[in-house]
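Everything below concerns the one structure shown next.
Left out: one protein chain. Kept in place: all the others.
Our next item is chain A:
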Amino acid sequence: LVDESMPKQRSHRQIPEGYNYTEYHPMEEIYKWMTQIQESNSELVTQHHLGKTIENRTIYYLQISQPSNKPKKIIWMDCGIHAREWISPAFCQWFVKEILQNYKSDAMIRRFLQNLDLYILPVLNVDGYIYSWEAERLWRKNRSPYMNGTCYGTDLNRNFNSSWGSVGVSYNCTSEIFCGSGPESEPETRAVAQFIEKKKTDILCYLTIHSYGQYILTPYGSTTTPPSNNEELMHVAQKAAAALMGKHGTSYKVGSTSSILYSNSGSSRDWAHMIGIPFSYTFELRDNGTHGFTLPSDQIQPTCEETMLAVTTIIDYVDQKYFPGGAVMLTSGTLVLLHGCLKETDLV
């Protein structure tokens, strides 16, 4: 349900009707929200089945796609890989709302939607998220049973096939960073990995949203060897952090996971970059430890507002890089065509 009565200038008060984006929502409400978002914005949004969780729940993603004849490239963003990081799914929902409210009026969004499709996964670890609502607020992993059901949960962000099991993990199911019985042992991991693998030639940007700590993290966690496009990755991340800070003064640290956070293998972001997705980032949202995972809901709005600026900075950069000077991908062929058509064509 998109609150279309929201004025273009963002007020600080949330209008009572419609979905409340400044509150945390349990999974049942998020499922309903996805259905309603698609129904109210069917020209732009479609809901898709990604896979099933270990407890047989459905994992859905939303595709935001401006109808067009052109082939598009893809921006992927997932939230809620770790159950207790509630601000993460809250941000994915906020992001979708913002795009849908502003795509007609905001020039930057309008521009990139001409070239890019946005694939948003609001809650990856559905079982874990539900468990954090119903049983244990600080649960992190999925709900995969091990050792005859005496131990539960794999850390999905240690379960991807990126130097799996080599550093910053545990082989013991009782650990919060248990990497699973093998790379992609978990259905949630496989659901994401298989989809992204299939679409990887079209995916320009992989974003994964976590909390807390206030970081924009670049590859890698599994090694200190920098990625081939490190300079550019860092430059864009710093731009994003600066944009973020401009909103409410929140400072984010920027750097590779292995140098500023800790070493870890099997992360989704490392894997995405390793299979060739050039702009891969992990966000760790507010705060810096005062509330940690239990970020009060009065911080949802400011967190989402500032993070929105960071994410759109990245998307905008990617858009300008791969679709420079207009809505056309400049290959040598199209360059010749453009030249001839320039007089007639209205280049937006």
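The rule is short, and it goes like this: a residue touches a chain if its C-beta (ideal position, glycine included) is under 8 Å from a C-beta of that chain, and two chains touch if they have at least 3 such contacts; residues count from 1.
Going forward, contacts and distances are computed from a predicted model.
Trainee: Looking only at the UniProt record of the hidden chain, which name from "Kynurenine--oxoglutarate transaminase 3", "Phospholipid-transporting ATPase", "NADH dehydrogenase [ubiquinone] 1 beta subcomplex subunit 7" or "Retinoic acid receptor responder 1" is the right one?
Mentor: Of "Kynurenine--oxoglutarate transaminase 3", "Phospholipid-transporting ATPase", "NADH dehydrogenase [ubiquinone] 1 beta subcomplex subunit 7" or "Retinoic acid receptor responder 1", the absent chain's UniProt record names it "Retinoic acid receptor responder 1".
Trainee: Which listed residue (A:93, A:189, A:208 or A:264) would be found touching the missing chain in the intact complex?
Mentor: Touching the chain that is not displayed is residue A:264.
Trainee: Tell me which of A:80, A:168, A:219 or A:278 is the one touching the absent chain.
Mentor: Of these options, the touching residue for the absent chain is A:168.
Trainee: Residues on chain A that touch the omitted chain in the whole complex?
Mentor: 24, 133, 137-138, 140, 155, 165-172, 174-177, 224, 251, 253-255, 259-264, 287-297, 299
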